[in-house]
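Some notes on the structure that comes next.
Every protein chain but one is kept in place in this view of the complex.
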Amino acid sequence: MLVEFALYHAWLVPLLPALAFGVIVFLTRPWPKLSAIVAVGSMAVACFFATLAAYGVFTNHEFVEKPLVYATRWFSLGLPGMPEVQIDVGVQLDPTSAMMLFMVSFIATFIFLYSIGYMEGDPGFSVFFSYLSLFGASMLLLVISSNLLQMFVAWGLVGLCSYLLIGFYSHKISAREAAKKAFVTCRVADFGLLLGLLALQIVFGTLNLTELSEKIAHFEEYTTFGMLTLIAVLVFIGPIGKSGQFPLHVWLPDAMEGPTPVSALIHAATMVVAGVYLVGRTLFLFHEVPSAMQLVAVTGGFTALFAATIAITQREIKRILAYSTVSQLGYMMLALGVGSLTASMFHLWTHAFFKALMFLGAGSVLHALHHKADVWEMGGLYKKMPITTWTFVIGGLAIAGIPPFAGFWSKDEILVATLSEGHYVLFAVGAFTAFLTAFYMWRMIFLAFFGEEKPENHPHESPWTMTVPLVVLAVGALGAGWVGTPWHNVWAEWIFFGHPHHGPVNYGAMLLSIVLAAAGIYLAYMLYLKDAKKKRARRLAEWFGPVYRMLYNKYYIDELYLWFNHALVDGTARLMYLFDIYVVDGIVNGIGGFAKLSGDGLRVFQSGRLQNYALIFFLGVLAVAVLMAFTGPSAASLVLGGVK
Amino acid sequence: MLAISLTHYVVLSALLFSIGLFGVLTKRNAVAVLICIELMLNAVNINLVAFSKYVTPTDFIGQIFSIFVITVAAAEVGVGLAIIIAIYRNRLSVNLDDFDWLKW
Amino acid sequence: MMPFDPSALTLEMLVAALGLGVLILGLIVPHGSRHGLGWLSFFGLLGIMGVALSMWGDNRELLSGMYLLDNYALFWKITFMLSAALVILGCMRYVDSMGGQAEYYSMIIFATLGMMVMASAGDFITLYLGLELMTIAFIILVCFRKMEAKSVEAGMKYILLAGMSSAVLLYGLSLLYGLTGSVIILEVSRIIALQPVTPALVLAVVMLVAGLGFKISAVPFHMWTPDVYEGAPTPVTSFLAMGSKAASFAILLRLFIAGLPGIWENWTMVVAILAAVTIIFGNLVAIPQTNVKRLLAYSSIAQAGYILVGLVTATEAGIKGVMFYAFLYVFATVGAFTVATYFYHVTGSDELKDYAGLSQRSPLMAAVMLVAMLSMAGIPPLAGFVGKFYLFKTIVDGYLWLVFIGLIMSMVSVYYYLRVALVMYRDEPADPTPIKLPSPVAVTLIVAMVVTLVIGIYPGPLSEVVNEAAHTFFMH
Partner (left out) sequence: METSIYTVVAFYGLALTILGAATLVVFARNIVHSVLFLALTFIAMAGLFLTLDADFIAAVQVLVYAGAVCIMVVFGIMLIQRADMKATNLFNRQLFTGGGVVALVVALCAVFAGRTAWAEMVAAEAVPEGTVQFIGALLMSKYVIPFEVAALLLLVALIGAIVLARDEEVKADAGD
């Protein structure tokens, strides 16, 4: 009964936080606590409905086969000589969107709760919650959209909210710059997406997902293969920006300037996966174009590796997490590119839990250390902050891919999918990235939470509003993957593209990924935890000469690793980083700068002197006359030839 | 024999229009610019009255049009002078080059 | 000739009577109770608007085409009266502090009358007189704060440049009359279609483009706009930005689409190029502005460029797009400028930096400003998005480059609109005292915001109305 209601009123889920936004802005702004209650309450109720709806979808087998779609006419547009354009606004519920609906609202609820503790005492407390609510509403709207225009609107709103939230600490120049950068980069990408949508509308006459998927299945009736390829590439540009794929990932690490709950909400679990979700939603389009699939796969794989190499050298806790997000998003794209919606959405699902967990954990650390972010200056936090540490460790195990934690199952699924589609190079890239991921994550964990305690730090455990979400999410990070074990894969029966895929259990790949993850963790352990005496050892080595060094050849390996680390990985990462900040950033900033410069240049004409204006007016008259004489079909000959 | 045709009037009108325009573009005194605008409007009147005679001699359209143009022009001069007086009280100047507080 | 039926002029006569009544009452009533004149004007205009609504569907010609009564004209008249009423409602407090209420309100009403005459004008003479009635009333309004040097300077610039542009427009009209022997737009169009294109006709069109380009502030005929907008009293700027511009678009459509369809190949490309230049210039120069009124002036130039796009195809769809956009633009403009008016009334400043922390001082003002600007930037789901969509939809075939320019520049415009939003929402106010809004101002702001949101989310009904109005355009 209630499930039925939730299924057919799924639009309530985005509407509730949107209402909360309005209520906070217009009514409860002067009372921070009340605003927080409104925001958290509305999101919790939305989550309740979302859960019911998801339950309804997953238990009802017909919705797995055929999505539940209902819509109302938004506007229609009739033009002479063109077919009527009808734009609907509606809800499309299928396992994918139901999963997202539940995941987004669930994680948002706990991040909202966490924010109460984290933002305590901030002067913009109410405003922050209003932005958060609007953000949640837009993201949920995006998730349930039944057509691409509606999705694009929500997509734009999500971008706007992220801009507001990243720049929330507007007194910091870096925050303002980061917000601007995020906005500009995403707008550049959105432009590509918009062109793609326009082309889809023009070619196929609809933006409804279900209609599009039917029409694109036999696209030959409407357009050429080349045009379809172009459309697919244009549509993909949007996700490149939103999901931080190379080369438009530059905004994502900078966006960590926002308050940490924002980072967790936007840049880990929800917003950045919008791009992945969009590609997943339009997979029927990409599926028709093998080269576009190739592009998605290669972009994803490259981004995964690229971001992981950068993450190794970073020092700030949130920056490491940011690059790891970029890398994990690359995995999801890779999975889509090899055609496995199942694996991609599975990784999206597990990643949401453990990445939100780790961001909130990082927030808890920053909260305790008064925003000291360098992992080299931390250490030994496990004594004073047990809950944060152990939940963070669970997150670390999950992202590294240690069974039975959630990340293992989904990463394994991606690797198996890559392998079974015959992409051996991409498989190698993915596997190596898995190793790197384990390494840099555990480097961070060992440095920050274990080892010697730094005397100048006075950490303390965070309040319950912050630790409860940590514990809940840790449970998720542990168990969220169990729905999709290779032995009994319920997940693949719900979420798939085309037909559910049941391959044999690939023990080889499984073993390889466990070994790689363990190796990464072990390496990190050797370098950063065990090696606390490294300096003393080096002094001894100098005293006793080469023989001693031979005896302690263990250090040779370390040195080799270190050399490898510094000279090669670090060097490459450094190079990538430079490329990043100079070339890619340069282009993005250059566009903005050009607009401003030309504005400055053009205003010189506005001299304030009236007769100057009159002069320009008549220059305009002359210009129009010349234009008229040469653009009109008959005027030029009339004027030049002369008809008397 | 050189007959006077419509073209003569059109050319005369164009020349008068341009003389007025020249004054508008180059005179410093606001009053001078105002009267040069009147010259431009008068050029239009020549056109209108000439067309009235040559094209629609019995309908008087052009003549009536030019009466309205004269009316509006007179009204404009009145308001323009009032503004010039007001600005003179403010800045003690009618030099148009001085009035560039509003710019960019 | 058909007998002249004075009842067809009911609206114009009522507005004229209202203007005269306000003027005379201003002489009679004592100083202390003159603020009632604002209410009289407001309710008078609302009442006349009610009469106008009852005339919907009455399509006819007066005096063999000299005066056209159709839904097209009626739609514009309602738009003008609506904007005049909203401007009056939003600025009463401001006018009370400025003085001269009777003259001020009656000038606004007479300017509205001029616009209404323009909307119905079927011949050049009526068109010219309507235009001049509006212009002269505006000139007086622009320098109404005559004790302030900037206001009078703006008036000076406006009257001299407007005089010059009317001379240019008239020159073009006179040539058109000379070529066709008629001043009635519909006859002119019939005769032109029969004749070959002559160079003088091309010259006439050039002059018309320039003269009307001045009124709608299309680049490069826009130079007066920023200066006059900045110097004029803010409510006047707001009325100038929407009323004057909308009325000029009304006659621009009549002259070019109804009057010159025979030679449309000659002017469509020019109009497209003008639209592109206007969009680019307005948006780029708006970026470095620091004065809110000036920023809005440049943004309104850019908006004129967007509206001009509707003229390019010279079809019913284009006319519809123009009317739709002009209507919603009224509300965005009223919202933004009423905020600016009242802000100036309270703080005496128009500088952007003084808007810092406005969201803390008056959440409603900041919200309305934000909604208005986002609508102008064309961000969904606000009205401006739908309007731009209708406009650009008409030119996707054949003028794709213009669509690209429009889209790119819309993105650029987001940059400076959001700069205002940032200042209002992020920065700390220098003086945190809350601004208390009097109820008329609050009502104006709320109406502007709600309409902008509603049209954006549910454009269906307005779109239907505009369809009907645009349909009657070709009936004569």
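Here are some notes:
Residue numbering begins at 1 within each chain, and the chains themselves are lettered A, B and C in the order written.
Convention: contacts are C-beta pairs under 8 Å (C-beta built on N, C-alpha and C of every residue); 3 or more make two chains touch, one makes a residue touch a chain.
Remember, it's a predicted structure, so these values are computed and weren't measured experimentally.
For the omitted chain, the shown partners it touches in the full complex are A, B, C.
Contact with the undisplayed chain is limited, among C:25, C:73, C:113 or C:403, to C:113. Remark: the omitted chain is touched by one listed residue; of A:194, A:356, A:378 or A:621 this is A:621. Mapped onto subunit B, contacts with the missing chain fall at residues 1-12, 14-23, 25-29, 31-32, 34-36, 38-39, 42, 45-46, 49-50, 52-58, 60, 63-64, 66-68, 70-79, 81-86, 88-89, 94, 96-97.
Hidden from this view is one chain, which touches subunit C at 1, 4, 9, 16, 19, 23, 31, 62-63, 66-67, 98-100, 103, 106-107, 110, 113-114, 117, 125-126, 128-130, 132-133, 136-137, 139-140, 143-144, 146-147, 155, 175, 178-179, 181, 198-203, 206.
Contacts to the hidden chain, counted on subunit A, fall at residues 611-612, 615, 618-619, 621-622, 625, 638-639, 642-644.
Methods note: only the chains that are shown with their structure count from here on.
In terms of their C-alpha centroids, the spacing between subunit B and subunit C amounts to 26 Å. Mean C-alpha position of subunit A lies 65 Å from that of subunit B. Centres computed as Cα averages put subunit A at a distance of 43 Å from subunit C.
Looking at subunit A, residues 603, 606, 608, 610, 614 sit in touch with two or more other chains.
Within subunit B, contacts with two or more other chains are made by residues 21, 24, 33, 96, 99, 101-104. Of all residues in subunit C, only 124-125, 128-129, 132, 136, 139-140, 143, 146-150, 152-157, 159-160, 163-164, 166-168, 170-171, 174-175, 177-178, 181-183, 200, 226-228, 230-231, 289, 294 touch subunit B in the complex they form.
Chain contact summary for the complex, subunit B toward subunit C: residues 6, 10, 17, 20-21, 24, 30, 33-34, 37, 40-41, 43-44, 47-48, 50-51, 55-56, 61-62, 64-65, 68-69, 72, 75-76, 79-80, 83-84, 86-87, 90-91, 96, 99, 101-104. In the complex of the two chains, the subunit C residues touching subunit A come out as 156-157, 160-161, 164-165, 168, 196-199, 202-203, 205-207, 209-210, 213-214, 219-221, 223-224, 226-227, 263, 265-267, 269-270, 273-274, 281, 284-288, 315-317, 359, 363, 367, 379-381, 386, 389-390, 393-394, 396, 407-408, 411-412, 414-415, 418, 422, 425-427, 458-460, 463.
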